[in-house]
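The block underneath contains the structure these notes are about, expressed in structure tokens.
One chain of protein is taken out of this complex; the other chains stay put.
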Amino acid sequence: MTATDGPRSLRLAELDAHTFAAWLRDGSGTVLVPVGALEQHGPHLPLGTDAILSSRIAEAAAEATGSLVAQPVSYGYKSQQKSGGGNHLPGTVSLDAATLIGLTRNLVASLLRQGVRNVVFVNGHYENYQFLYEGIDLALADLGLRDGDGPAVLLLSYWDYVSEETLRTVYPEGFPGWDIEHGGVLETSLMLHLEPDLVDLGRAVDHPPAALPRFDRLPVVPGRTPASGCLSAPAGSDATKGGLLFRQVTGDLARDIAAELGGTPG
Amino acid sequence: MTATDGPRSLRLAELDAHTFAAWLRDGSGTVLVPVGALEQHGPHLPLGTDAILSSRIAEAAAEATGSLVAQPVSYGYKSQQKSGGGNHLPGTVSLDAATLIGLTRNLVASLLRQGVRNVVFVNGHYENYQFLYEGIDLALADLGLRDGDGPAVLLLSYWDYVSEETLRTVYPEGFPGWDIEHGGVLETSLMLHLEPDLVDLGRAVDHPPAALPRFDRLPVVPGRTPASGCLSAPAGSDATKGGLLFRQVTGDLARDIAAELGGTPG
Amino acid sequence: MTATDGPRSLRLAELDAHTFAAWLRDGSGTVLVPVGALEQHGPHLPLGTDAILSSRIAEAAAEATGSLVAQPVSYGYKSQQKSGGGNHLPGTVSLDAATLIGLTRNLVASLLRQGVRNVVFVNGHYENYQFLYEGIDLALADLGLRDGDGPAVLLLSYWDYVSEETLRTVYPEGFPGWDIEHGGVLETSLMLHLEPDLVDLGRAVDHPPAALPRFDRLPVVPGRTPASGCLSAPAGSDATKGGLLFRQVTGDLARDIAAELGGTPG
Amino acid sequence: MTATDGPRSLRLAELDAHTFAAWLRDGSGTVLVPVGALEQHGPHLPLGTDAILSSRIAEAAAEATGSLVAQPVSYGYKSQQKSGGGNHLPGTVSLDAATLIGLTRNLVASLLRQGVRNVVFVNGHYENYQFLYEGIDLALADLGLRDGDGPAVLLLSYWDYVSEETLRTVYPEGFPGWDIEHGGVLETSLMLHLEPDLVDLGRAVDHPPAALPRFDRLPVVPGRTPASGCLSAPAGSDATKGGLLFRQVTGDLARDIAAELGGTPG
Amino acid sequence: MTATDGPRSLRLAELDAHTFAAWLRDGSGTVLVPVGALEQHGPHLPLGTDAILSSRIAEAAAEATGSLVAQPVSYGYKSQQKSGGGNHLPGTVSLDAATLIGLTRNLVASLLRQGVRNVVFVNGHYENYQFLYEGIDLALADLGLRDGDGPAVLLLSYWDYVSEETLRTVYPEGFPGWDIEHGGVLETSLMLHLEPDLVDLGRAVDHPPAALPRFDRLPVVPGRTPASGCLSAPAGSDATKGGLLFRQVTGDLARDIAAELGGTPG
Partner (left out) sequence: MTATDGPRSLRLAELDAHTFAAWLRDGSGTVLVPVGALEQHGPHLPLGTDAILSSRIAEAAAEATGSLVAQPVSYGYKSQQKSGGGNHLPGTVSLDAATLIGLTRNLVASLLRQGVRNVVFVNGHYENYQFLYEGIDLALADLGLRDGDGPAVLLLSYWDYVSEETLRTVYPEGFPGWDIEHGGVLETSLMLHLEPDLVDLGRAVDHPPAALPRFDRLPVVPGRTPASGCLSAPAGSDATKGGLLFRQVTGDLARDIAAELGGTPG
């Protein structure tokens, strides 16, 4: 099956059940699940940024590989001060670990029990990763899948796919580190490329990167997060950088999916 | 605040955090959470029907009352044979009770801790109701909210808002009962009104309503579910009925929200 | 095996282990589990009404089919205002969902691991149903029972067995709906037939059926529940109606059990 | 309040809600909860022995102190080989720890939230104790009750109330130890006194006390449990001993309840 | 394999992974897990007494049988007034039941999945026992190990190994009972033998054994615990008694392990 032979939509939620059943028989058998959060991203980006970006990246990778995309996990783990500014900030609506683990575990088990062959979680919220991992691991244990011959689940955060070369172009003055890339140049540029109507650069605030301690302190000391809510400023973002990031990441991701799981690379 | 004075989007995911913080101070303080499922709905309706309908109904009610709408809960409790055909059918991706309870509990607690004054769950998947109820109850206990003076949470399934008069118009030959209204005239007509591109009436199958026993049997006997996956046929559905249903339900819902929680009724 | 050939009691709690082991080899292999609640039922009915009724119905159905009856689940899920008046009312002692799910799951798994072939849950408290369902589903998954060839579990609420014809006799002026049948004619008539010493009709209050909103609101607004605690008045109850209800329901239930699971119908 | 001034039944399940509410205002405020198990007790005693005995003891203690008795917890923790013969034996239907803890926690919280002042758990199944303790402890933490000025919960196993003097009378040849008193002289004598119709001494088997190792081994080695299922033989049981045990234990228990919690000692 | 042929350390934490893998192939396959608590033991014994004693006993039994010893479970279940003085006392850092059950369950499953053949839990804190039992039982169910042909897990509290003869020597004036042996002669003598530098007999307080009620009361009445925190005084403790206890207990334990699980008895 190639990307043009399949169902008329690559969004699982838009397919009817009978078409999906046919795809289970004939298609690549890979379903991508975007994961995000409802989290403050400063004054210039929408609260749903993480799920918007992971959904768009998953859709592009699915299109290139004949895969389908499930509805995103729209809510994520608690925002942490050192990577997202902190869970105390307005607009950040978060799940406990147990809930996110359970949600992931149920999705993996439910998809694989239907005949889906592989599942790929495309994460867009830093704090989620370990809980997604645990949910996947528990689901595979539930299903008795302990070695690599049967179905596989991949888990990744999309920024791990940004290449060194892309980084040099996007951050000509040096890359500040993924952990404080919250509301910064990466996310803003991607949004300007993909959803410009949801970005208001006129509201962006310029400030130096947040200087955060080497530890997490709980309860959080709110004053350590910049007033904007961003850990680094979006200055220097543009849609061109966003387009470059998007193409490089989705291309590499599609190639990995094809190489690991089969399907048609882009 | 009226519906026209608020933020430029009524979708929480599309607002930035600073705008949301301003709305918390000045707005109605009510957030609606649509709830659905990824569940087979026969050959003519998409898997995401329940979340699509509850989202559209929630958005209309929010617009009429100056409220905001959170991202839908896109996955729901297991499909049961007597109300959804059964959890064994392809395309039905389900959560365990504990996960749905936890998700609801976390959303209520997280929203109320931010200063949201009231939350309204608009349910579109029959099987979810009791688990949403438990999640709300546990969250209010977590927050120490045991009497009615503080924040309130409303929970409803949208079909409970269909009036007797509307029923008579939509089902001129008599209403078959909500439990077997799965993939039938109500959902199909609403989808034809709201998302006609996602409906393919040419694939609809006509058959008598399912005759199901008075008990649930587990494991399910698959042969008791019609091969279409629908519990009643969509014959007789049209967009006009869908428009009537939509306007009557959203109008009544908005009036209830305004009367219970304040805000501007439609 | 007929009802007279088996153990001297049909209550599991009154049998010794060796007799039970013999019945596992030779008997129908079906165990019924009544489920109730400790919940206010107005001034004229006892708090234990739900478990009393489900136990008596289960015993009659067991007698007719050579089955056994386990001790009832005497505590149930929280009373909800629209079906039971609300969990805030004195005398209502309730379980969280997780507990009721766990209890059901453990009972199913423990009974089936012993060689019991089928389990039938006879529910007498509206709010329990979905949590019993989840417990059964999880237990079957624990045991790896995913298709219908092995043991089966049936779940039902006894009022779903009341026929249209019986309804017309019991409610000559029209049936008000199961949800507000709390402390009303159905339960009161059954109790007058089965346990008249536990009913005090002299304390019954007459009032119109409760007019409750289309939503659940939490925390509950107590004033929406009638002061009696009943959602409809017991006026018109009598033991004759109770006898009719009891015979029709238990007869139909026994026939269903025999047809689905084997054993001797009444 | 004395035992003769209160409600017409001391069983909570047989009282109506309004009578219970009056008792909450005027009565001792103490509710006893018997706890048992559905567990094999050899060929001469019924599976429900533990709940039967704890219920009868609780009722006697309640009558003597103006207290009420809730429905028993009829199912208990897994039977352990060294105290109950083992969970593998037919007729033993058991709960996981989490379920029994949750059940206890819910009962304590639900009773105390209603205005019950004190709760007394009367345990009749050795294996339950620690899980009841945990449930009580968690409920008190849920309610913020960390010191002794408010409501109190008592927990006891009824055999801890058997005095040295009674032991000497019941076991003239020396007491073999509580742990192997399963299906032996204590339980059999009490049942002969309280429920002789449920005992069949003609089926009792005589054998030496079980010689069990100093460790628990899992999975259990079934051959270490005597074939009868009893850990010591009931030889020497009689109703007179049962009557002595019952009167001494319930008398001491009533005195402790009165001294600790108020109310009228027997 | 004999005790002298194995790895250079019998502590799992001090072995490298490749040596451990070789031992899995060639060794006895038995791993001992000591369990303790961080709990007040009066003014003369350290908070870690329970894990220190169970570790030392486990190491001696491992040495005698060619087994290995895992890191101790250093934290235990809540101290109960009747066996440990109570959880309210400073220095007592405790786990909820669910955590201790989960920890045990994970350790058993993780060890057995690696090829460890048998696991022995050596408990040193009275309150832990039932929760360790549940964790073991759940792990074996997770692994599908329901009969005795495969791996086995033993569970014991070390004081259950003290013989009648040893008791007579250690308590020449009569044994007061294990439940109030908290901070008393047994633990103090063992510590004087094994870790004299951690005992300060000059700080020991002499007082009669605690007289505690036949029930547990929660919240605890603090005044019922002696001010020392000990339930019986350490008067009469000495290192000679400790040596006797240690040799008798570890010798018997090693013999049981060898007889049940194979390996070389001491």
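Each chain carries a letter (A, B, C, D and E) given by its place in the written order, and its residues are counted from 1.
Methods note: contacts are C-beta pairs under 8 Å (C-beta built on N, C-alpha and C of every residue); 3 or more make two chains touch, one makes a residue touch a chain.
Not measured: the values here are computed from a predicted model.
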| item | value |
| --- | --- |
| Touching partners, among the displayed chains, of the absent chain | A, E |
| Residue touching the undisplayed chain, where the options are A:10, A:69 or A:101 | A:101 |
| Option touching the unshown chain, where A:145, A:167 or A:239 are the choices | A:145 |
| Chain not shown: contacting residue from E:151, E:184 or E:229 | E:229 |
| Of A:20, A:75 or A:131, the one touching the omitted chain in the full complex | A:131 |
| Contact footprint on chain A, counting only the chain that is left out | 77-78, 80, 87, 96-98, 101, 120, 127, 129-131, 133-134, 136-138, 140, 145-148, 152-156, 160-161, 213-222, 252, 256, 260 |
| Touch list for chain E against the chain that is not drawn | 11-21, 24, 38, 40-48, 51-52, 70-72, 74-75, 89-96, 98-99, 102-103, 105-107, 110-111, 114-115, 198, 200, 203, 229 |
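To be clear about the criterion, only the chains that are shown with their structure count from here on.
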| item | value |
| --- | --- |
| Interface residue identity across copies chain D, chain E - same or different by half | same |
| Centroid comparison with chain B (C-alpha atoms), farthest chain | E |
| Chain contact graph, described as a line, ring, star, complete graph or other shape | line |
| Every chain pair meeting the contact rule | A-B, B-C, C-D, D-E |
